[in-house]
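Right, I'll just put the structure down here and ask away after.
All protein chains of the complex are present and in place, except for one that has been dropped.
Order of writing sets the chain letters: A and B. Residues in each chain are counted from 1.
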Amino acid sequence: MSAQAAELLTRTERPSRGLHASAVIGGAIVTGIVVLALVALFWTPYHATIPTDQVLAPMSWHHPFGTDEYGRDVLSRLMAGAKLILYAGAVSVVIAVVGGVPIGLAAAARGGLVDDLLMRVVDLVYAFPALLAAIVLAAAVGASTTTAMLAIGIASIPVFARVSRAGALQVLESEYVLAARAYRRSTAAIVWRHVLPNIRSLLIVQASLLFAIAILAEAGLSYLGLGTPPPAPTWGAMVQDAQQYLGRDPLLVFWPGIFIALAVLGFNLLGDGLRDLLDPRLRERR
Amino acid sequence: MNARYLARRLATLIATLVAASLAVFSLLSILPGSPAQVILGTQATPDAVKALTAQLGLNHPLWRQYVHWIHGLVTLDFGHSYISQLPIGHQIAQALGVTGPLIGFGLLVGIVIAVPFGVAAALFRRNVAGAAITSVSQIGIAVPNFIAGLLLILVFAVKLGWLPASGFTPWSQNGWLAFKSLVLPSIALGVVEGALLSRYVRSAVLDVLRSDYLRTARAKGLSRRQALVRHGFRNGAIPILTVLGLEIPSLIIGAVVIENVFTLPGVGTLLLQAVSNRDLLVVQDVVMLVAVTVLVVNFLVDASYRLLDPRLR
Partner (left out) sequence: MSLLAVERLTVDVGDTRAVADVSFAVAQGERVGLIGESGSGKSMTALAVIGLLPDEARSSGRVDFDGRDMLSLQERERCRLRGDRIGMIFQEPMTALNPTMRVGRQVAEVLELHHRSGDVLELLRRVEFRDPERIAHAYPHQLSGGQRQRILCAIATACSPALVLADEPTTALDVTVQAQVLALLGRLVAEEGAALLLISHDLAVVAGMCDRLLVMYRGELVEQGPTRAVLDDPQHPYTKGLLATATALHAAPRGSVLPTVSDFVAVA
């Protein structure tokens, strides 16, 4: 899914009633993965990157997910991968928020030519898919986690710029802001005290959905070898490595795949659920 | 929509294209090392390197190189690869013979999945069937397309042996085999897109079902089905087409990944190989090609749904 499509989803899809379950399930999954990553910071059952001689072992008590073609414990690699993917996702989202929100707010607050100009630049970036940017960066300076996160983050700036601009415009045109202006409050103060709290929910929902996209994008990039270089156990790279053993040991390919899907699912459900929970309140405020 | 608006959008399109080309060119020009050196190898004499550099036009000032490149693109002269000396245009054309149909079939698969599922999800939203469809589509969105591809390979190529797991027979050689080698990739590409699109179809159908004009239509005496078909179709198509347009760049990017999974000699593979070989001119040309395609498609989609919706004209 593209960032553009996710933004459109936030704006058009109406919440349905079963979505409280969404938030709970999504939250549970995300929490699970975060816990896994946190644990991995301090401990994994085996070392994630040191080979052993138990090559391509099946699932067992010692190795709950088996071992890979170098004898590395898959569970440990999955845990380490959780760290990496959450890190990459988080940084990408932070880049997107820190880059996009001020642009959107500035465009909404200034209006006129500034607004036009900023949005044109945003549209330009919008048209450049993250993968393409990552490829160009990889060609220019070599692939790494940084290039991947930069590419994904910058490519997602437009989403936050647009969403915060739209939200800010709504608030700025409302009546109590007119009242605030009558009291001669400065624009910056208005933005800080009135706009930000109101678009907070919108941004949280968008951030969750974007996290899911970032995870998917990072997985795709590391699958192609354009992310963190080996032997880093990113889930995408694990799939690439295991691909040649698809016939012999399919689970080696699909465990990381399942984890990727689970992570994406978790953030998507969380975002959808949050949108449902926060939406009525958003409506009331408008 | 009138000529003025169209002209403005066209101008924006061109400006964006120029900006994109500048971005790509600058990024790739700041690299250290000389392509001539790479081609001739470490044994080459400095004079030979200088001569080749001049021959490749790489000793000119950057702006001249940029203009030369743009001029080439516009006249469809993509130059020759520094590494292989092969004409890039030819390589791209061959690669398009794979990627083009892949994206086309992928889109088809996506639509064929999205429409029935989305409509069903909307119509059955109050019972278990609807919830089941929505859950399945959530899972479909979460699964990366390369995983879907590998799953398909496992089942249909490895276990059942019905379809090839990789490789591509050129169309000119054997059309049927060429088609067969695109079946699994297209499905892998399309299934994930289809899951995503089905959410939008559902949303669009729900908007129609809840609309006031549908109620008016029924008050006229139209049956549910008649009202939905006669009044819902055009109104529902507009947001769906919008999303379709937004997702085409995703499809193109997805194709890059899928080509890797199935080892297809398409544009994506061409690009990735060029990146790892540091074959910079190829990278430049292909990236611009993709960017141009994405931007032009966006432009066309924007124009078309403005045509469809009379409120925007």
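Criterion: a residue touches a chain if its C-beta (ideal position, glycine included) is under 8 Å from a C-beta of that chain, and two chains touch if they have at least 3 such contacts.
Note that the coordinates shown come from a computational prediction; the quantities given were computed from them, not determined experimentally.
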Contact list for the unshown chain, restricted to visible chains: B
Candidate in contact with the missing chain, chosen from B:Thr12, B:Ser29, B:Gln94 or B:Asn235: B:Asn235
Chain B residues that touch the omitted chain in the full complex: 126, 211-213, 215-224, 230-231, 234-235, 238, 308-311
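The working rule: only the chains that are shown with their structure count from here on.
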Centre distance in Å when chain A and chain B are each reduced to the mean of their C-alpha atoms: 21
Contact set on chain B toward chain A in their complex: 12, 15-16, 19-20, 24, 27-28, 30-31, 125, 131, 134, 138-139, 141-147, 150-151, 153-154, 158, 196, 199-200, 203, 206-207, 239, 242-243, 246-247, 249-250, 252-253, 256-257, 260-261, 271-272, 274-276, 278, 280, 283, 287, 290-291, 294-295, 298
Chain A to chain B touching residues, read off their complex: 1-2, 4-5, 8-9, 12-14, 16, 18, 120, 123-124, 127-132, 135-140, 212, 216, 219-220, 223-226, 236, 239, 243, 246-247, 250, 253-254, 257, 260-262, 264-265, 268-269
